[in-house]
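One protein chain omitted, others in place.
Lettered A and B in written order, each chain numbered from 1.
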Amino acid sequence: MLKVPILISIPGIPIYWTMTIIVMAVILSVAFIVGKSMKVVPGHVQSFFELIIVMTEYFLKEIIGDEGEMYLPLIASFAIFILFSNLLGSIPGFTSPTATIDTTATLALIVFVLSHLMGARKHGFKYLKKFLGPLIVLAPIMIIIEVMSALSRPFSHALRLFANIFAEEFMVTVLLFLLPWVVPAIMMYMQIFTDFMQAFVFYLLAIIYIALSLESEEMEEV
Amino acid sequence: MFKVFSVLVAFALVMLESAKVFAANIAGNSLAVSAAAHTVASSHAEIMSKSLFFGLSALGGGLAIGLGVIGAGVGMGSAVRGALESMGRNPAMEKKLIVWMITGMAIMESLALYALLITFILFYANPFKAIILK
Partner (left out) sequence: MDKQFIKQITRMSSLGLNVIISSLIGFAMGYYLDKYTGYIYLFVIIFTLIGFIAGIYEIYKQIKKEINTKI
């Protein structure tokens, strides 16, 4: 497998751990600096963070409903973390931590477990009725089908982000070995659009999966 | 299209024939020369069969994703064309049509993903590798 040159690599621990820690340090320091000096008329950085939080609030209210405000910290930090870690790949010498399946699978598993827990807590015992299908005669077959389609959600959720970011990184690496001049740099900065797009899609799908397990059976029939 | 097809057929024929010729060569040699040379020749045959196997599975993987994506691409193009034409006729239906277009495109995309799956299986998890490598 081809490999990009990496600036910081501590031997013994995987590269994406260091990259995740770098992303966390960047986000925490930016949040600390911005939070220390909040203004009424926001500057560039503050308005960017405010945009993310206001947008998340809007989507949660529109898609989930009134009980959606509870998920604001989780979903907004998902958006900020994924966006920063996608954008870290555009700096030469670093790679995105989301270009490994471990990071994205962790994020998708959090959404999966949380959505089913909250659905079970809201509906109680009636939540199991969602897995039985429409006809009670076909229940033994339908339960396998429903469990499979429920299990395929976190996989596709994780795989989409991973595959897109990994393909970007891999394309730049291959181009770097084929013709190491201007072209890889151009391709590297073409990816910024894809980075924003994939972060947005992951974030929206997380909200939608939570909303799907929260909504009741009667709403689906209408 | 016919040209490409005939080139592919000729390529496959040449591959098959070369294997036969090589095998015949080895057989003739091994009959003629002593037992020491026989092991050398059989190791040659093994290397040849291994390289033929891996080369052909790489070729098959490339052809699978390439030819599979042609169909999905043509289908997606005609779907987008139909949706855009009907959107131009009736702009009030725009949002409904976009949702249906994306549904159809997701199903076509799954066909392309099946081709990608076959490519990955041929490249990374070849089921016949155990027979060749023993």
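One rule holds in what follows: a residue touches a chain if its C-beta (ideal position, glycine included) is under 8 Å from a C-beta of that chain, and two chains touch if they have at least 3 such contacts.
What you see is a predicted model; the values in this text were computed from it and never measured.
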Given B:I70, B:L84 or B:L117, the residue that touches the chain left out of view is B:L117
Touch with the missing chain holds, among A:L151, A:V174 or A:M190, for A:L151
At which residues does chain A meet the chain that is not included here?
-> 59, 62-63, 141, 144-146, 148-149, 151-153, 155-157, 159-160, 201, 204-205, 208, 211, 220, 222
Interface residues of chain B toward the undisplayed chain are 95-96, 98-100, 102-103, 105-110, 113-114, 117
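In the analysis below, only the chains that are shown with their structure count from here on.
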Report the inter-chain centroid distance for chain A and chain B in whole angstrom, where each centroid is the mean of the CA atoms.
-> 33
